[in-house]
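All remarks here apply to the structure that follows.
For this depiction, one protein chain was excluded, whereas all remaining protein chains were kept in their positions.
Labels run A and B following the written order; every chain starts at residue 1.
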Amino acid sequence: MTVIKKSGPDAGMIATLIAVLKRDLTIAYRRKQDLANPLVFFIIAVSLFPLGVSPDKSFLQEAGAGVVWVAALLATLLSLDGLFKSDFDDGSLEQYVLCPQPLFLVVLGKVIAHWLVTGLPLLLLSPVLGVMMFLSGEQIKVLFVTLLLGTPVLSLLGAIGAALTVGLRSGGVLISLLILPLYIPVLIFGTGTVNAAVSGVSTLGFLSILGAMLALALALSPIATAAALRISMSN
Amino acid sequence: MWSFFHKLGSPRWFYDIGGKWLPWFALAAGILLVTGAVWGLLYAPADYLQGNSYRIIFVHVPAAFLAQSIFMMMAVSGAVGLIWKMKLADMFLKAVAPVGASFTFLALFTGAVWGKPTWGTWWVWDARLTSMLILLFLYFGVMALQAAIEDANVAAKACAVLALVGLVNIPIIKYSVDWWNTLHQPASLKLTEKPTMHPDMLIPLLIMIVGFYCFFAAISIMRTRNEILEREKRTAWVKALVQTGGRNA
Partner (left out) sequence: MNPKRKQRLIIVLFIVFGCATAIGLVLVALNENINLFYSPTQIAAGEAPVDARIRAGGMVVEGSVKRNSKTLQVDFQITDFAEKVTMSYVGILPDLFAEGQGIVALGRLNADGVFVADEVLAKHDENYMPPEVAEALEKSGKTKDSMSPAPAY
């Protein structure tokens, strides 16, 4: 059984996924500065709110989860421009489109790698920022779970925008315009969960909506991204 | 059936036939809109609760209907353009996006004007209003993407993908009033049930809705024809058309 599987095509599929993942992680590791930029942005953006709006503890407690979510969303948005850009510039994207392996898998691998280098660090940093915003332990826990479910959705949806704008000069701003409307529901339910937890209401409903978004995005957004890449490459 | 479908793929055929239909749609839109507006605004009875302010329904509801159906049409024509590589579908998609955005804005604006006297607020962040706002942003996204890509074929395909992705928003708009306890009231007009509206108000509303659709048909034919001329300007038939002074040869 295992022997057949390893030589069969589905083993090949997993191998493709892992190969893409490994390549992107290696590249990301070699460009440490690019890796750090969204994180630094995340921290600075969050710390603007106490300075710009009010350092009042009760205000920050109420707004904190939303602020962290918005900052995470914007930080992801900033990092999206580079998702396919370097591959496009050096021609490897064209090879991906032409290669016999399904583009669906390549895209999925690239998005997972993107999440590992941007979404995951944001997620790990969020408790620290939560403490900065005077969130309670319970709030921080819920915030962490919502970001765990939400940031992969941000990467998956963002990939569609990145693929649509890959060959364009004005890509960066355009991605925001295309993708932000799609991010709004994720943001609403992400912060809604934390608010529900504060009110002492069951968060199960909210979390399952976030989970549904993740499942749907995982299944469908690579198709849209792959189609968008083919279109952009035909230019 | 199939020959019709193939003909539809030919921009030249659509240019001719659209030119013939256009005056009829425009005429129908003019008559219906004037009738509906005069009937609705002057002769329909006031509402037992809202008084005269409910009359904004005669603009608000048709605009909101169109805002959603135009996006669906864009997604369908986008799919047709992607699958069958039909040029006309691409042109239609490009031509109607700004029209859809305008109707979405109109629906939101009239909704705000209506909301102030009835709910007591211009705007609430409830599910129906938010999802309509997202629809407006999606229209802006399609328009911006269209403008950013120079190659017309690539632009059309990219917009088609975006329109298809944005389609997830449409059922959310439609069912938001049923799923969530929104401030926005549930639909008064349903396909399966009796409308919850008195006939004296319903008939002018239906006239307005049909009038708005005719208006949209006229506008979209006009804009699509323009787009055809722009895109086909190097072909022989367009050159011949220009030489005969725009009259159909």
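In the analysis below, contacts are C-beta pairs under 8 Å (C-beta built on N, C-alpha and C of every residue); 3 or more make two chains touch, one makes a residue touch a chain.
What you see is a predicted model, and the numbers here were worked out from it, not measured in a lab.
> Would you indicate which residue among B:41, B:76, B:187 or B:222 is in contact with the undisplayed chain?
B:187
> One chain isn't shown here. Among B:50, B:69, B:153 or B:235, which residue touches it?
B:50
> Which parts of chain B face the unshown chain closely enough to count as touching?
45-50, 54, 57, 117-121, 124, 178-181, 183, 185-188, 194, 196-198, 200-201
> On chain A, where is the contact patch with the chain that was removed from view?
Touching the missing chain: residues 8-10, 12-13, 100, 102, 104-105, 192, 195-196, 198-202, 204-206, 208-209, 211-213, 215-216, 218-220, 223.
Everything below uses one rule, namely that only the chains that are shown with their structure count from here on.
> In whole angstrom, how far does the Cα centroid of chain A sit from the Cα centroid of chain B?
33
> Which residues of chain A touch chain B in the complex?
Against chain B, chain A makes touches at 160, 164-165, 168, 170, 174, 177-178, 180-182, 184-185, 188, 221, 224, 227-228, 231-232, 234-235.
> Would you tell me which residues of chain B are touching chain A in their complex?
Against chain A, chain B makes touches at 82, 130, 134, 137-138, 140-141, 144-145, 148-149, 151, 154, 157-158, 161-162, 164-166, 169, 172.
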